[in-house]
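As you look at this complex, bear in mind that one protein chain is not there, while each of the others sits in place.
Right after this comes chain A.
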């Protein structure tokens, strides 16, 4: 398949874009990465995702697919001959989708709360929430991985990709806050998983540099905090 048949509109810091990139890498799909500039949205993005105007957008033969996890499933289905991203058993697929949904709807919003917390007390409460979420994910990891390196077993799968997309931000949050969210006592499985995931061939070249991400996060967090502190209309 020609490289130009597959394009991904995205940006290097985005955990959602990262999911799509990892999925494409797992399938060894060649693609053109169209990097958006922070603060402006390209014509192509606005045309390809008029509803949300957000990245990532996968363009396959110029047809747009939006929403990161929908993109990951699409990639799994189209390049079916490559390594499977979702497990084959319907119940295992349901478990993977359930936890991916949990990460997006509960865990990541709690992570964002740490960043926008207006005071120490709020920050501490947010950290507790995130830690509780990680405890649940640790338990899930122990059950699902069955002693292997990844949620997907020997290979990275849907839940590795869904959760792993946030690894960079997790590291930055740890660094900025001087906290160890993944640790030997509470999350030994996830602690090792994080290293294995980051080192995986499909991941290591697209995982953002933590230093660069930390710098970038200062800009983003400042914006988020300003928006959160703005008085309601």
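Quick note on the criterion: contacts are C-beta pairs under 8 Å (C-beta built on N, C-alpha and C of every residue); 3 or more make two chains touch, one makes a residue touch a chain; residues count from 1.
By our rule, contacts and distances are computed from a predicted model.
Peer 1: According to its UniProt entry, is the unseen chain "Protein TWIN LOV 1", "glutathione transferase", "Elongator complex protein 5" or "Ethylene receptor"?
Peer 2: "glutathione transferase"
Peer 1: Of A:65, A:85, A:117 or A:161, which one is in contact with the hidden chain?
Peer 2: Spelled out, the listed residue whose C-beta touches the missing chain is A:65.
Peer 1: Specify the residue from the set A:94, A:128, A:199 or A:228 that touches the hidden chain.
Peer 2: In the complete complex, the chain left out is touched by residue A:94.
Peer 1: In the full complex, which of A:38, A:122, A:136 or A:199 touches the chain missing from this view?
Peer 2: That would be A:136, which touches the missing chain.
Peer 1: What does the interface between chain A and the hidden chain look like in terms of residue numbers?
Peer 2: Residues 51, 60, 63, 65-67, 70-71, 73-74, 77-78, 90-91, 93-94, 97-98, 101-102, 136 of chain A touch the chain that is not shown.
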